[in-house]
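Shown below is the structure under consideration.
Missing here: one protein chain of the complex. Every other protein chain is in place.
So, chain A:
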Amino acid sequence: MKISHKWLKNYIDLEAEPEEVKEKLTMLGLEVESVDYPGEKFKNFYVGEVLEVSKHPNADKLTVCRVRVGKDTLQIICGAPNVAAGQKVPVALVGAVIPRNQHDPEGKPFVLTKAKIRGVESYGMICSEFELGLGDDKEGIMVLEPNAQVGQPLAEYFGLDDVIYDISVTPNRPDCLSHIGVARELAVAFGLKLKKPEFKVVESDKRITDYASVEIIDTLNCPRYAARVVLNVKVEPSPKWLQDYLRAVGLRPINNIVDITNFVLYEVGHPLHAFDYDKLAGHKIVVKCANDGEVFITLDGKARVLRKDTLMICDAEKPVAIAGVMGGANTEITDETKNVLIESAYFNPISIRRTSKYLGLSTDASYRFERGADPEAVIWAVNRAAQLMAEIAGGEVLQGVIDVYPVEIKPKVVSLRFSRLNSVIGFEFSQDDVVKILEGLELEILNRDEKSLTVKVPTFRVDIEREIDLIEEVARVYGYDRIPDKMRSVVHFSTEKVKVDFHNFVRERLIGAGFKEVVTNSMLDEEKASLLGENFVKVLNPLSREMSALRTSLIPSALDVVKHNFGYGVKNLKFFEIGKVFRLAFDEDEKPRYVDNYVEEERLLILMTGVAEPVSYDLGERIFDIYDLKGEVENLFRGIFLENYRFIYYSNNSDIAELEIGIEIGGKYAGRLIKVGDEILNKFDIKADIYIAEIDFDLLCKNSRFEERHYIELPRFPSVFRDLAFVVDESVPVGEVENAIKEKAGAVLKSIRLFDIYRGERIGEGKKSVAFSLEILSKEKTLTDEEVNELIQKVVKYVEQKFEAKLRSY
């Protein structure tokens, strides 16, 4: 909200510099987002008077003017056709920055210098509206009002010699949404006195009750409604001072009547509305709710569909305004308006908020009503507006105010214990300081003893209801920066076993293996969500169609990462993500941990694409394959002490995978390793082999043996190594041969490693040779050659029988 420094000075004797005001406001909780000096752009611009105009000796279209600016008279060359002696004009002096250059296609600003134009010197410039940035008129110079004061700084003439604070007011402080409200805070902070404007309404002897009446049907949503009637107003543009005030805070002047209601709004914070009295049927106001589906045209010309909970202001026949939000076109003030009814009411914040929300219509009025207006400001505000209408628009204010106020809203009474204040804040306040602060905020001390005090809270402070609210006020005004930083604390020793930071544990393993970590959006489009999981969760009000569902898998966003990096020529990628996926529970037996039937699970994704090792000069380029992925996954498992896993080998392609290996951990399905299928790759417009593993993170944590690591005595005898190569049919899976060897060799086989697969003429078509290295170790003794040979013979025989294999070498 914009607050004008000049305007504030009407209510407090503010002498502080703008920077100091900004600092004070910020430290009071009224955060100043920016400080604007609107007059700065007119530095070196003054009001001048054209004394004499003569033809330029060397140019037909130019004139040589003598212009008085203060004490000096300057010679200025002017090209405008409308320049004439006697005019008051805006003059830029040498050094001024002309906001817009008429001769530049982009209108860029420029610095004015002393110039010789066709042989005649020019010491300034008479400006057009366009050049001043005040309008689009380039045709001639701007002519100021005849009574303009020669030599006055132009900023002052335009009322721009001001400082505008843009304040972000928190929702609990509607009382600060006005100049008087902000002035009150500054008064407390600077120790000044708040001067509320004093005035007397000059009334005619015609009684308002003979001219208008008000009836509140919905007293819950409209606890108070007051009105005044002003007759015989002259609707016209507001005087300059009023227009200047409104422009300063970013409002557009409309006409004197509307401008006065806006002025009062920004002065005291209470929204008013002016009706064309003659258009109010029966000269009557009725406050009640609308009919469902009723259509109403607001004064912005838009048709609004009402609901049965929409509070309306009606006349004897029809609705005339959406209460507290916006008036209707049917009764708005026009140039023909003669008589005005001013509304000043207090509406229920919840009702106004609901209406403003569903209409999608937030106005200066609704913004204040929904945060809580001051029921006590109703009469002051209507009187202020009526008096201004009399002064400015020449109206006749009828005698009396209609004030319908069925149930009075009483000021709250709240107590504060000094001991509580001190213990919550952690600081001993002086009781006198406390009293001074509360009184400064216009809280009336009803009672005070050495332990506590009781205050009456003015109705404009809707945020003060409880003791803690008073504690906040004291701390806030006293100054948070004056409260000490207590650098010690009582820490209760935990009796919970420290959990291993498993996320970090897994992360560090993967980083060591050369993976980068990514963090991706958990929202994606529905098609991608459904592609990789059932029961996906939709977002009702997404930002865009691309983010209308929650991810069921980390795969789609990982492919987006691939796509992004490919776009920048980064083709070799190894990365991982640990993130949540979401879905609806599959059935009633599945009890989600938290909310409703929504399931959140954490997953680990690993992705590899590109060349397996960064290219070097002597090793050939090798593209990642499924075994690289399988190896990384098994490496990770080994690293985190996870042993109870099993791979499931699928022979069929699925929609998304060209190759797929399932993972079972602790007997539960835990995820899969895939080579991503073309159908998916086409959707993401990716042309490369992509290998992805996606694994349930919870199962990783639960099955890691990390917490149960236990020393096993080291073998006291050396291992014996033997190599075995078999020729088998191409169709025999290597894994099965390996398993058969393990099975037959039994416990003495400490490890087995595939070290060669060979295909070639020497072996025969449709055959392959698979070679393993076996590590044999007995816990009891050093095995003799004979014992090892015997074991190997047993294994060879078994494998030969089982797979119709032939021992190739030993």
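Everything below uses one rule, namely that contacts are C-beta pairs under 8 Å (C-beta built on N, C-alpha and C of every residue); 3 or more make two chains touch, one makes a residue touch a chain; residues count from 1.
As a convention for this text, contacts and distances are computed from a predicted model.
Peer 1: Quick one: find the hidden chain's UniProt protein name among "Succinate dehydrogenase", "5-oxoprolinase subunit PxpB", "Phenylalanine--tRNA ligase alpha subunit" or "Multidrug efflux SMR transporter".
Peer 2: Per the UniProt record, that chain is "Phenylalanine--tRNA ligase alpha subunit".
Peer 1: Any idea which of A:521, A:644, A:682 or A:789 touches the chain not displayed?
Peer 2: A:521
Peer 1: Which one, A:113, A:147 or A:489, makes contact with the chain that was left out?
Peer 2: A:489
Peer 1: In the whole complex, not just what's shown, which of A:108, A:308, A:538 or A:779 touches the removed chain?
Peer 2: A:538
Peer 1: Touch as defined at the start, partner being the missing chain; which of A:5, A:56, A:304 or A:574 qualifies?
Peer 2: A:574
Peer 1: Which listed residue, A:600, A:625, A:658 or A:698, touches the chain dropped from view?
Peer 2: Considering the complete complex, A:600 is the one touching the chain left out.
Peer 1: Residue by residue, what part of chain A touches the chain that was omitted?
Peer 2: Residues in contact with the chain left out: 26-29, 31, 170-173, 349-350, 353-354, 370-371, 423-427, 466, 468-469, 471-472, 475-476, 480-481, 483-492, 494, 496, 499, 504, 507, 510-523, 537-543, 547, 550, 561, 564-565, 568, 570, 572-575, 580, 582, 593-596, 598, 600, 613-614, 616-617, 619.
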